[in-house]
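Subset of chains shown; positions unchanged.
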Amino acid sequence: MDALELLRLNFLSPMVLAYFLGMAARLLKSDLAFPEALYTAISIYLLFAIGFKGGVELAHTPLAVVLLPALFTLALGLFRPFPAYFLARRFLGVSRQDAAALAAHYGSVSAVTFLAALTFVQAVGHTAEGFMPTLVALLEVPGIVVALLLGKRQSGRLSEALHEVLTGKSVVLMLGGLLIGLLSGEAGMERVKSFFVDPYQGVLTLFLLDLGMVAASRLSVLRQVGFRLVLFGVGLALFHGVLGVYLGLKAGLSVGGAAVLGAMSASASYIAAPAAVRIALPEANPSLYLTASLAVTFPFNLILGIPIYHALAKAIGG
Amino acid sequence: MNLVPLKLLTIVAESLLERRLVEEIKRLGAKGYTIVPARGEGSRGMRSVDWEGQNIRLETIVSEEVALKILERLQEAYFPHYAVIAYVENVFVVRGEKYV
């Protein structure tokens, strides 16, 4: 398949199209809206399902295989807040708190981007390593911690924010699911497969419909905040994405795995990070970080980023 | 009917603050509270979708003294950075002794 064909394939997946349907619905001022409980239910399902599948895979992966990718991912998580912070300070010219808040978001990871990348990679006939969800969990937390430390010298609310991150529902569900998958293994998988595995791309489609609506309601903010934020969100995604692909291949991941790690690295959090930042850095402006993460970086990765990281992984590692 | 005049203090705030606000008002003397999830709009724009966080509407029946203490604490620690609004009313409460 050539690049254009891949792009088309990605763009015409039900998930990506549902995202645009959501945007359209909001721009047309439709009364379509997801009840809060539905949004929460879907995210509980998705996070637990990712973790669980990862755990089952991990159950038959030798430690030696997973060690290097895990270490590299950790390094990635510790490093990524710095480019984000300095770019925000220099290029966007925002306050220290705002820069740290952005760094927390670009230092963490978007589970949905991860899922979309995984789906894409499988659709084009590659496979990613089964333990990728473990890497997501590893990538989610450290970046937020580093970023909060960048934002605050005095402690104060910092410990509270750390607790918020570590016991936040996305970490608990993903790590908890992973553990359950690890312990219950294939036998457990067999029992719950038709709930946690088979329907999940469909559930993800609904989730992206909702995400599209949320992103669209951020577009007007984008217009106010300006073009520099778009450059920031896209540039950082590309830089982090390339880094992720490169480190992934270095760590011995397959082409598929490296592409997915690239997408993860390129993504910005919109579940764990906002909650932590709101507590630890209340002076930071939510419009800035939510808009960058949800209305710039997320759609960019969803549509263009993922095929790019995949092409790159194939070019270097294939 | 034994109706005791007390203060009804209502706080609308971003839901993220729930745990902390509940701790504060209890520490300052509130004996109970009632919370309802809410959405709204104010000087910081719309608060309704999950990512921006919903609001809560917290009500507590307290003595005038406790009401003032809570309001002071809010003004000092929450108003500057968070989406919060607070107001007080006069109410007449059945078995009001329980709440002071």
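Think of it as A and B in the order they're written, each chain with its own count starting at 1.
FYI, a contact is a pair of C-beta atoms (placed from the backbone, for glycine too) under 8 Å apart; a residue touches a chain by one contact, two chains touch by 3 or more.
Predicted, not measured: the structure shown is a model, and the values here were computed from it.
Undergrad: Tally up each chain type across the whole complex and write it as a label-plus-number formula.
TA: Summing over the structure file, the composition is A x3, B x3.
Keep this in mind: only the chains that are shown with their structure count from here on.
Undergrad: Could you work out how far the Cα centre of subunit A sits from that of subunit B, in whole Å?
TA: Each chain reduced to its C-alpha mean, subunit A and subunit B end up 35 Å apart.
Undergrad: Looking at the complex, which residues from subunit A come into contact with subunit B?
TA: Against subunit B, the touching part of subunit A is residues 36, 39-40, 213-214, 217, 270-271, 274-275, 278-279, 282-283, 286-287, 290, 294.
Undergrad: With touch defined as at the start, can you tell me which subunit B residues reach subunit A in the complex?
TA: 14, 16, 37, 45-46, 49-54, 81-82
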